[in-house]
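The complex appears here minus one protein chain, its other protein chains still in place.
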Amino acid sequence: MDRSRAVLALVALAAFALLPFAAGPFWMGLATQMLIFGLLALSTDLLLGHAGLFSLCHASFFAVSAYTVAILQVRYGAPTALAAPAGLLVGTLLAAVFGLAVRTRGVYFILVTLALGYVVWGVAHRWSSFTGGDNGVTNVPFPAVGPFRIETHTGYYYLVLAVIAACALAYRALVRSPFGLALRGIKASESRMRSLGYRTGLHLYAAFVLSGAIASLAGVLYVYYNRFVNPVSASFPVSVEAVLMAIVGGTGTVLGPFLGSAIILGLRNWVSSFFELYAAVLGIVFIATVLWAPDGIMGLARRLRERAGVAPA
Amino acid sequence: MTSAILQAINGISLAALLFLLASGFTLSFGLMRVVNMAHGAYYLLGGYIGLSVARATGSFAAALVAGGLAVVVLGLAVDRFLLRRTGENHLAQVLLTVGVAFVIGDVALRIWGGDFLKVPVPVSLRGAMELPGGLVYPTYRVALILLGTVVGALLWILYRKTQIGAVVRAGVDDREQVAATGINVDRLFVMVSALASFLAGMAGVAGGAFLTLYPGAEWEILVYALVVVIVGGLGSLGGAMIGALVVGLLDAYGRWLLPEFSYFVLFAPMALLLLVRPRGIAGKDA
Partner (left out) sequence: MTADALRVRGLAKEFGGLRAVDDVSLTVGAGERRVLIGPNGAGKTTLFHCVSGSLRPSAGEVVLFGREITRLAEPRRTALGMSRTFQISNVFADLALIENMSLALLGTDRRKWLLHRAVSAFGALRARGMDGLARVGLEHRADEPARTLSYGERRQLELALALNTNPRVLLLDEPCAGLSPAERQRISQAIARLPREITLVMIEHDMDVALGLADRVTVMHRGKVMLEGSPDEVQADPEVREVYFGHV
């Protein structure tokens, strides 16, 4: 089981590495986006697929780190070596504050994170003197640390690929660790976990902050790719799409969120070229996924494998 | 001083509107354990339809009714064909209804366009009136406060003093028990859901006359309604009233005193509540 997964991952990695040579800049750009948003989706899945918490505010951490990098580099001329870690830090700190939300469960948690997400969007939108309002912050330069300067889109693509690959490995270790198992235990039965000696609130808080850090990293990668950031990055559709990507691809897995990201972004690109009602199409994808494929693609694949008689995962 | 009072009335008029929207949402959850994120889209659609009806007929009353009824039909269809399949899976309900909201929002965009539109205020309610104490205030907003109060009073009487209300309250506390007494629970659900939809659609028309209607409004109003419900507690009608007042007043004063941070002012008390009473002021178990 593990070997075939490892082979699959290596094949995927190779495919990604060769992409710029096989396809044009358009596909490479799409692949970069897919990786970045896949990471954002992954961050929501740490909470959803493992701890059972459905967060609707992860775009906040994504956007706040992006804004931090942008403002530091563009307005204060800070170097990447300062701006990028600062972005990561600020986003994570916000997650530490929003982590208060884990004092609630179930529906309340969903609603509270939705509302918290709106705070950031609202601030980005209205505090125009600082955030640039609807126009956001533009002209973010390519990242440069000392002698290492990224000067092309291709170069940035490989940087993102390397970061994502490293993240995926680290995330995999995390979910297989005692901490990851504890999260799944809380999802399965929080009362049992408490009686076994786990301080579940603390575990969930730690998970929330960790997931916020991952989302912040995605935000840093995003702002250097997009070269600008505006309030849309903090908006509700971004948060909910991230969760949808995780679900479509398959929650509780490492590959699922990236698969889901590829599907959703691919769909968007394909549909918007001939049909104007993209949001409606996305809405239908939401509905269809809930009704017919709640396990996502990975779940579908697993069920097909089980039906074909191969040993269950 | 007058400014402060004016802001208070602003806040109360917003509270009236939010109450119309939040009461349906909270009762739907309390009774049917359904989280319907399309409520904001219901508001917007109701508003747009009311707008078209008002333009065609010149009647604001007709617009209110049309907006409400259109959403009732839509809401029943969503319940029957979509929400019924999700049982009590809140995650599924949220995703499903967000999807519905996306569809409604996009379709509305195609039909009514992206401009900021206003539902025409009826002639009798235009302009300003003089309030006791000498303050001059837009008549329409006063009428809105009256509407909210009347609806609130009616709902309260219905909820607390009638037999149907007693059944709904019992159902909010224990659905199985109500079903066991032989009452047609399905019909009850349909009625409550229809009422919630009607209120949302009507709120859209009422709100569309002083706040504007535009793509994205459905999410902004939903978030406000959700904060009302969080503060007041899911499933509590009284909580929705208190929550609406809190949110309305905070928004008015926030916009007046700290316009750049007004959203923050609004959500800070919610954060505080999370620290102290995660279940809201009067909430039932989620």
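For reference, chains read A and B in written order, and residue numbers begin at 1 within each chain.
We take it that a residue touches a chain if its C-beta (ideal position, glycine included) is under 8 Å from a C-beta of that chain, and two chains touch if they have at least 3 such contacts.
No experiment lies behind these values; they were computed from the predicted model shown.
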Visible chains in contact with the missing one: A
From A:Ala15, A:Val97, A:Val145 or A:Ala173, residue that would touch the chain that is not displayed: A:Ala173
Which residue of A:Arg75, A:Arg149 or A:Arg199 touches the chain not shown here: A:Arg199
Residue in contact with the excluded chain [from A:Ser4, A:Ser129, A:Ser191 or A:Ser273]: A:Ser191
Residues from chain A at the interface with the omitted partner, ascending: 170, 173-174, 176-182, 184-185, 187-189, 191-200
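Following the convention adopted for this analysis, only the chains that are shown with their structure count from here on.
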Where chain A and chain B are represented by their mean Cα positions, the distance between them in whole Å: 32
Contact footprint of chain B on chain A as seen in their complex: 48, 54, 56, 100-101, 103-108, 110-112, 114-116, 118-119, 121-123, 125-129, 236-237, 240, 243-244, 247, 276-280, 282-287, 289-291, 294
Touching residues on chain B, where the partner in the complex is chain A: 29, 35, 82, 85-86, 90-92, 94-96, 98-103, 105-107, 109-110, 219-220, 223, 226-227, 229-230, 234, 259-264, 266-267, 270-271, 274-275, 278-280, 283, 286
